[in-house]
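A single protein chain has been removed from this complex, and every other one stays in its place.
Up next is subunit A:
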Amino acid sequence: MHLAAQLPGIHNVTVWSDPRSRSQIGWESFAHLARTAERGKFDFFFLAEGLRLREHKGRIYELDVAGRPESLTVLSALAAITTHLGLAATVNATFNEPYEVARRLASLDLLSGGRAAWNVVTSFDAFTGENFRRGGFLDEAQRYQRAEEFLGVARRLWDSLSLADLPADQATGEFVRPGAGTFAHQGQHFDIAGRFTTPAGPQGHPVVIQAGESPQGREFAAAQADVIFSKYNRLPEARAFYQDVKGRLARYGRGAADLKIIPTATCVVADTDAEAAELAGEITRAQVSPQTAIAHLEAVWGRDLSGYDPDGPLPQVDPLPANQLLQGHSVFRGDRAKVARRWREIAEDRGLSIRELVIAVGDGQTFVGSPATVATAMRHFVSTGGADGFVLVPHTTPGGLDDVVDRVVPLLQESGAFRADYEGTTLREHLGLAQRHTAREAIR
């Protein structure tokens, strides 16, 4: 089983109102979480990305934790206080250029001794584009084409220069081999040539992560990714996703072990199952405050519903689904008319208030129970083909991983489901992935 930890900062998972909740930007919080993850022998530590603060009804969205660092910079600092933990950054392929991203990832891999990973994402809206030179955005198909070409170019750049090309031999006076780092690429999205300057790190290529959902995204991941983040953390649908994606690998000459599928999951641990269930209910209610319930409903309905009682029934007014009130939030950009119909059905069937409805349609908590119950459930999930592991998202910063690491991980270790200690030093080694290089024939 593979385990990763995600620093929250997205959506309403983080319970900032908890009195134990500390800064989501201060260095001490990152250091605490990373040290905890390493103490738990986790594969890697993961940071998400959001390149524009969300806005609701024309104002900065106020209800969720917000404010995050530049991922690669904070991960490089974390490399100084950890020795084995993988360090995964989400870096956008829409609002960046390959030369710079490839260089920064190679740098992180060098500076961390082979622990870098890159979650390749594409951006979906012009709203985010307003923060960038490039501006604008790309449609769904173009986004993947650009991401695929972007990744291909990055791989070519990593292959263009290695430490072996830089003998730095004082006796012979040769620092660099002739032509080292030379590259040229001409494609639909990028037409570039010149010299790359940062030698590839110990992993050759950093671990590539993808979170594709659409058929196109799944295909891209099957061809290119080392790890998939999935949202499927309930067993039947998780198994279907797992089988679908693993089934696509053979087409690319890859085996099932070459791509790890790890859904995001939350854990609520207490002494007994009953206490944990109670705690899970409290966390969920804290995640969906009365104000959050109304805001989510407004996001789906496309209209101001601030006059409605969150503990009362759904409004009788019809949604205006074309009206996008909550911007920069990936969850509310689908077919809002369809979502609104489904929400009304659920509320009417089950007689739910607005807040109860928003709680019911939300993700809730994935693994709830005593340490033994949670460990058993996690093992079952993995052993029955639901996943290769989990990305755990704590509810509080920075202490939210402590319970899992102190109480659940030892049980997973005892049962042999999870490593008792790191066996390698690079992230590729933790994940059981081969070092990756592509052929160099194009370079010389």
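To be clear about the criterion, a residue touches a chain if its C-beta (ideal position, glycine included) is under 8 Å from a C-beta of that chain, and two chains touch if they have at least 3 such contacts; residues count from 1.
Here, contacts and distances are computed from a predicted model.
A.B. asks: Name the absent chain by its UniProt protein name; which of "FMN-binding glutamate synthase family protein", "Intermembrane phospholipid transport system permease protein MlaE", "FMNH2-utilizing oxygenase" or "Anti-sigma factor NepR domain-containing protein" is it?
C.D. replies: "FMNH2-utilizing oxygenase"
A.B. asks: Out of A:Gly173, A:Pro236 or A:Gly253, point to the residue that touches the absent chain in the complete complex.
C.D. replies: Counting the whole complex, the residue in contact with the absent chain is A:Gly173.
A.B. asks: Just the residue numbers, please: which parts of subunit A touch the chain that's not shown?
C.D. replies: Contacting residues on subunit A, toward the hidden partner: 16-17, 25-27, 30-31, 50-53, 59-70, 72-74, 76-77, 79-81, 95-97, 99-100, 103-104, 107-108, 110-112, 130-135, 161, 163, 166-168, 170, 173-181, 190-195, 197-199, 289-292.
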